[in-house]
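My structure is below; once you've seen it, I'll send some questions.
Of the protein chains in this complex, all but one are displayed in their positions.
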Amino acid sequence: MKEKNSIQNNWLARDQESYGRNLFRLPEEELMDSMKEECGIFGMYSEHDTDTFSLSQFGLFALQHRGQEACGISVMNQGKIFNVKDEGLVLDVYKEIKEPENFMGNGVIGHTRYTTAGDKKKYNFQPFFAKNEYDQTILSIAHNGNLTNARELKEELEQEGVVFKATSDSEVILRLIQKNLDLGLRGAIKATMEKIEGAYSVVGITRNKFFAFRDFHGIRPLVLGAIDEKTYVAASESAALDAVGAQYVRDILPGEIVYTSENERGLHSFLVRENCQRKLCAFEYIYFARPDSSLEGISVHEIREKSGEKIWQQAPVEADIVIGVPDSGVPAAIGFSKVSGIPFRPVLIKNRYVGRSFIIPTQEMRERIVNLKLNPIVSEIKGKRVVIIDDSIVRGTTSKRLVKILKDSGVREIHFRSVSPPIIAPCFLGIDTPSKDDLISANMTTEELREYLGVDSLEFLSMDNLIEILGSSDHCFGCFTEKYPVGKGEQAELFT
Amino acid sequence: MKEKNSIQNNWLARDQESYGRNLFRLPEEELMDSMKEECGIFGMYSEHDTDTFSLSQFGLFALQHRGQEACGISVMNQGKIFNVKDEGLVLDVYKEIKEPENFMGNGVIGHTRYTTAGDKKKYNFQPFFAKNEYDQTILSIAHNGNLTNARELKEELEQEGVVFKATSDSEVILRLIQKNLDLGLRGAIKATMEKIEGAYSVVGITRNKFFAFRDFHGIRPLVLGAIDEKTYVAASESAALDAVGAQYVRDILPGEIVYTSENERGLHSFLVRENCQRKLCAFEYIYFARPDSSLEGISVHEIREKSGEKIWQQAPVEADIVIGVPDSGVPAAIGFSKVSGIPFRPVLIKNRYVGRSFIIPTQEMRERIVNLKLNPIVSEIKGKRVVIIDDSIVRGTTSKRLVKILKDSGVREIHFRSVSPPIIAPCFLGIDTPSKDDLISANMTTEELREYLGVDSLEFLSMDNLIEILGSSDHCFGCFTEKYPVGKGEQAELFT
Amino acid sequence: MKEKNSIQNNWLARDQESYGRNLFRLPEEELMDSMKEECGIFGMYSEHDTDTFSLSQFGLFALQHRGQEACGISVMNQGKIFNVKDEGLVLDVYKEIKEPENFMGNGVIGHTRYTTAGDKKKYNFQPFFAKNEYDQTILSIAHNGNLTNARELKEELEQEGVVFKATSDSEVILRLIQKNLDLGLRGAIKATMEKIEGAYSVVGITRNKFFAFRDFHGIRPLVLGAIDEKTYVAASESAALDAVGAQYVRDILPGEIVYTSENERGLHSFLVRENCQRKLCAFEYIYFARPDSSLEGISVHEIREKSGEKIWQQAPVEADIVIGVPDSGVPAAIGFSKVSGIPFRPVLIKNRYVGRSFIIPTQEMRERIVNLKLNPIVSEIKGKRVVIIDDSIVRGTTSKRLVKILKDSGVREIHFRSVSPPIIAPCFLGIDTPSKDDLISANMTTEELREYLGVDSLEFLSMDNLIEILGSSDHCFGCFTEKYPVGKGEQAELFT
Partner (left out) sequence: MKEKNSIQNNWLARDQESYGRNLFRLPEEELMDSMKEECGIFGMYSEHDTDTFSLSQFGLFALQHRGQEACGISVMNQGKIFNVKDEGLVLDVYKEIKEPENFMGNGVIGHTRYTTAGDKKKYNFQPFFAKNEYDQTILSIAHNGNLTNARELKEELEQEGVVFKATSDSEVILRLIQKNLDLGLRGAIKATMEKIEGAYSVVGITRNKFFAFRDFHGIRPLVLGAIDEKTYVAASESAALDAVGAQYVRDILPGEIVYTSENERGLHSFLVRENCQRKLCAFEYIYFARPDSSLEGISVHEIREKSGEKIWQQAPVEADIVIGVPDSGVPAAIGFSKVSGIPFRPVLIKNRYVGRSFIIPTQEMRERIVNLKLNPIVSEIKGKRVVIIDDSIVRGTTSKRLVKILKDSGVREIHFRSVSPPIIAPCFLGIDTPSKDDLISANMTTEELREYLGVDSLEFLSMDNLIEILGSSDHCFGCFTEKYPVGKGEQAELFT
């Protein structure tokens, strides 16, 4: 080992003084600098005397990627509602259920949570439920999205004597429906939709009815499926329909309530507002949704592959290999490879267990942890000209680290491609983004950013190309344009 | 929804009688029918007064794929050994540590566990440690592999008065070293290696020394690295060296002990037996190891890609697309695509959260859960002729389900390729395989299996081609040939 | 140790077969065969902005003898009600309170529980509270006694849609008040008292009012005290007034509600029914109440001492010493000694830690445990003629054991005196008694019982003498006469 005599690692030669004192935990954010998944919702109702609860496991499990922090379920069983919610993954929470037979009813809603508003305390886990004076749940809802006028509504309701138990905007929806229940369920939802503003896809149950509704722009996704003519499913993504063996029927419409009624069988539809303009979040295609889902009838995988093709056409380059940053960059890299002829290589290995914190005694060591999330196969890239394709650039820190990893591996040229336009503004409609100050594209030109990253070329997919791929401009592009379909564009820092 | 009137799903129309009674949990095996990961070991020692414990997090984290059931660490700090071990992932176990400053010593060993022998009780978690009469740990080891004469040795030792606290073969190694400690550490390890038989890669510490050793055939991997000339690392895979910033030095040799001594600085090497024949497990390349690891200097990724190329050459076919079963089938599919020109499509989506059990009330529902692990993007495969590449076929159940999924998606032709030879015999040397009765290739010819799976063609990589790719026949091919480098080929059903 | 050669103890020579199999736990009933304490209640309200919660500790602590199974507290603080209740002794439950500052309000009620009706689950712990639709407590009560028409009322209420959460008759009181709250608090209590039948002393709070009320016969005790002219206390016994530094004012009247009002300061009184006949439980004087309490102005200690004097007059006997069974038999023995001149000797030592179960492997050993509760000082009684005075004889098992202990100690003559009349009927009004089959005096004449116990004489205090001591027949003597002031004399086996 003689030849290693010269290796000097300051981060090993730690300061004796501070040793063992300044322990801190490296937050997962250090390793995963992307926009954060929002939430997943799932609901199911059967007119048969059947068990929707068991199937809900599969549905929510298929939506696990939309939120890993907590999971909750409410079941309607023989006129009662049973609830469970807790920290952890979907199947962990189901496993906790002491008396699963209680939960085997014919209506169910569930939620996989990633925190976008409200703090991380248990009282903010979903579903949210309302009780009567005898402590019986009479209403339960699961919400994906973000309200922009929650604070005002909350204050208004509190002045009327309503008591809030959580700090989440979703409870505003619950309390409004609860307050208006004497208008009938449909009437109560309608009255609620007329008050609230923002992005919301909601599924819910009462003790004998099931419902789902979506905001006037359809900003967050919500699809409808059926297992047979008496068994309905609503879910954030079509992959959850596949998981329970349901057929895709259609997306729930902007401004639509679908619901069951006591008097008539079947699922009923009611449009609170006619002619709403669709504004489904474009980022669902780019990053959030599963590639095997379709939203509004368009395959997510296909959009991603096309984005790779398009960015080649937009900015062709000579290179030896093309690499996709796993997972969402991979289909784009394959599309890029297909049209460019540059070989696709799966040589960036992602550690799937990231998501927990490390104990780090020194700042020096913190700096060392660059390739825990992504480790390259050096032999495959050394001396090569590499196109690296990522879904987006948010803060820029991960991109910069990735570039360093590649350079340390002896890559000759790096051509960085983002298959989304520059992100210049935060989202107020259900996605957890950094503030504008931390969005690197809000603070640097593309050339400045190219220099900062230290790459040979850098290109973002243009807005025009994105619209062309999506087939229409009827989407929310707020994070690229700072123009939002609803709200004042101010973060509703509701309740902390 | 008129047109869905005819959908009838018997699994929804559950038997009222049995309802809620016959709940069972669907075991993860139903969803993940592969050979099981074995264990990962990691050790590190620095002559500097440094903190190896913090780095061990990264090393073990990089070996998480080799065992997710439990994790343990022993640290040598100022003449004391501190231990922690518990169920859970690496970072969960580190997180539990109440006084991390105790653990910041200059020697560490760790283990990620998947059970191959012994029951799953906590006393079988590793490292195993021996104590003196004052309850102080004086020796701690972490073992990957499986002994074939553990039962006899255990009985022998018990007759000598040794008391065992666990039911794992690894404790036999510990107790033999402990018993022989008056021969000095090196002498004790040598005496132990001369008694035990089977596969073993071991790292260990005493209160002031560090060591690692490997069986006479080097069946389980163990690589050596260095951060600087006074800081040594031993780990199951080279990816763990990358994770701690160490340089790969070489693989530890079959029959070699490396160790530190009290008198002389540096890492010492001692060959217990000269001229051992290397017999590294071939399945490490095919399935277990990370693609970004190299074993005995050969890149795992490269072997996998070559296997895809080779199987095309061995059995070419006309098709529209080639799909790899994630994750290990993907590089093979890309190699296949490269030489065949048939486009590679990443259209089989793996749910990464599999690994927990479901609550299943009826057998009918159990049958339904086919595509929770793997969901295809139907639009990409409908009407296509598909080559599907998997690393191996074990029980055949998953392969059959996968074929069903593809057929249900409207695939026109299915050409199944296994990039390993037929598995006809169980492993007794550290890998958890089903018994021979459950190995489908031990019970069917390839043609029978093709028919059973219902595919248009089926091909296994030939032994000759496998040897050609690996560059030598100096590997353990026991599961393909039923000829083992060591042991009687009988499962050492040691202690249950 | 030669002379002990002949000692043979079959209970030591245990059956090898059954050894270690038939473990059972010796229940405390084996050791403590008395009538069981009922519950203690305490309430306090101050018009000052003061802290009644801290004082409630002392009050409930002074009532600990009335129930050691569980304790609960509800506090009215700034328009909110905070609750805590749990298994354990009073101070253990207070100790659990995480944020005691929340509890420092100006109104409090508390309860020490011994189960008389309903099962021992936590939902039966008191206070019972009612919530509104926002999960806020609006009413909380603590009850001592037993309703005789709870089952009918519960069914009636359930048909009206009221939901019960526990299996205790006390919840019927709560739900009736809750249901009638729109009549105003006083009106709601009045309506409740007009429906319920049986024995009840109740203290309660709403979010801004305090109240206490007592059934139409005043069967269970409830005294009223004051600390100053704005600070009121209600408690089961006067010793609890002493404990908080309050002066005794008077007993709450049968059929009376005392309450605070929003509009006028001070404690108000309202008689729901005029001219109720007092029927305070006679056993409170004989056994339950603390000797330092006074009920209806009569000292408990004095009644007990007089009962000893009276039984001497009723049945004089020649003897050497008089012994009281601790604790309640001691004052009677002293009274007996005073009038008879026979010396009182405190030579029966009570183990105060009784109340937990033993692990007993064999029936033989069970029989051995005779003197764990009461151990005599043999030297003091050997060869003596002994008068032994107990408060009562219930099942007879403890008395028989006690006689055996005395005989084994070499006592020459035993004269047994019960300072209560024979117990021939169970109590349905708040005390836990065995069924008639198990009451030995319901099944044997005094002479038969004398023979069964094996004593030289046996005497019970006569009803006439008991009435003379108490100064009036205005008490409940149901257990002596089988005539109850209220109810059909059938156990309201309400909810199990």
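Going by the order they are written in, the chains are A, B and C; count residues from 1 in each one.
In this section, a contact is a pair of C-beta atoms (placed from the backbone, for glycine too) under 8 Å apart; a residue touches a chain by one contact, two chains touch by 3 or more.
What you see is a predicted model; the values in this text were computed from it and never measured.
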item: Neighbouring shown chains of the undisplayed chain, as defined at the top; value: B, C
item: Option from C:Glu69, C:Glu133, C:Glu156 or C:Glu302 whose C-beta touches the chain left out; value: C:Glu302
item: Identified contact with the non-displayed chain, of B:Gln78, B:Asn132 or B:Ser435; value: B:Asn132
item: Of C:Ile97, C:Ala315 or C:Ala442, the one touching the omitted chain in the full complex; value: C:Ile97
item: Contact residue for the chain not shown (choose from C:Ala315, C:Leu372, C:Ile424 or C:Ile467); value: C:Leu372
item: Chain B, residues in touch with the chain not shown (by the definition above); value: 130-136, 162-163, 165, 178
item: Interface with the unshown chain - residue positions in chain C; value: 1, 4-5, 7-9, 12-14, 16, 19-21, 23, 46, 48-51, 54-55, 57-58, 61-62, 64, 89-92, 94-95, 97, 100-101, 104, 226-229, 231, 239, 242-243, 245, 247, 249, 266-267, 290-292, 294, 299, 301-302, 330-331, 334, 338, 343-347, 349, 351-353, 356-361, 365, 368-369, 371-372, 375-377, 379-380
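Heads up, the rule we're going with is that only the chains that are shown with their structure count from here on.
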item: Contact graph of the chains (line, ring, star, complete, other); value: line
item: Geometric centre: closest chain by C-alpha means; value: A
item: Chain of greatest Cα-centre distance to chain C; value: B
item: Averaged-CA centre spacing for the pair chain B and chain A, given as whole angstrom; value: 32
item: Rounded Å distance between chain B and chain C, as computed from the means of their C-alpha atoms; value: 66
item: Contacts with two or more other chains, residues of chain B listed in rising order; value: none
